[in-house]
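Quick notes on the structure that follows.
In this view, the complex is presented without one of its protein chains, the others remaining in place.
Let's turn to subunit A:
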Amino acid sequence: MSRIETEHHDGTSDATPGGYEGQRRPGELVFGAVMVIASLVLLWNAYGISGFEALSAPGSVPMATTAVMAVTALVIFLRDLRLPRVAGETVAKDILPGPVLVIALMLVAYGVLLKPLGFLPTSALFLIAALKMLARRGWLWTIGVSLGSLLLIWIIFRIVFTVLMPAGIVPEAEAIQAFRNLFAGGK
């Protein structure tokens, strides 16, 4: 059969979860260990909800599920221990390459700035920086495409979907009202 090329079967598509059968990817062991520890912490926490008070207690299902998590995480971890590493892959190159790390940090920064700065300035900064980095085109193109698509998104979501984002330092509501008054005045 012809193999389906899924672009480096790494989970890019929903159809193809990443991971390699019979091999372990860089960092997989650490991830597995963190899952085991996290499951145990959650299990302990679930036990604290109501202990073994009754089968119908609020903590029963959480305890059962976290127990399942702990057991499966442990099975996965022990299985991974025995597997050989994927040759030629490193964390820095295949799991967390520079651009991914930078974009992830930019997303965190976005989250922090969203409330104080407001949706429009934060998004503009984010789009310009991300586009500049990813597309590596001139400033004019970058700023033009960023602001153009931001304006489109803002119009669609603010006006069609009536989503209210934090206004921050931009007097958004006033601007819209002034705009409305302008049209109302024209009539």
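Keep in mind that, in the parts below, a residue touches a chain if its C-beta (ideal position, glycine included) is under 8 Å from a C-beta of that chain, and two chains touch if they have at least 3 such contacts; residues count from 1.
The definition used in the following text is that contacts and distances are computed from a predicted model.
Asks: With one chain of the assembly withheld, which option in "ABC-2 type transport system ATP-binding protein", "Diguanylate cyclase", "Helix-turn-helix transcriptional regulator" or "C4-dicarboxylate ABC transporter permease" matches that chain's UniProt protein name?
Replies: "C4-dicarboxylate ABC transporter permease"
Asks: For a quick check of understanding: of A:L107, A:I159 or A:A175, which residue touches the chain that isn't displayed?
Replies: A:L107
Asks: Considering the whole complex, not just the chains shown, which residues of subunit A touch the missing one?
Replies: These residues touch the chain not displayed: 1-2, 4-8, 10-21, 25, 27-28, 31-32, 35, 42, 45-46, 49-50, 54-62, 65-66, 68-69, 72-73, 75-76, 79, 95, 97, 99-100, 103-104, 107-108, 110-111, 114-115, 119, 123, 126-127, 130-131, 134-136, 145, 149-150, 153, 157, 161-166.
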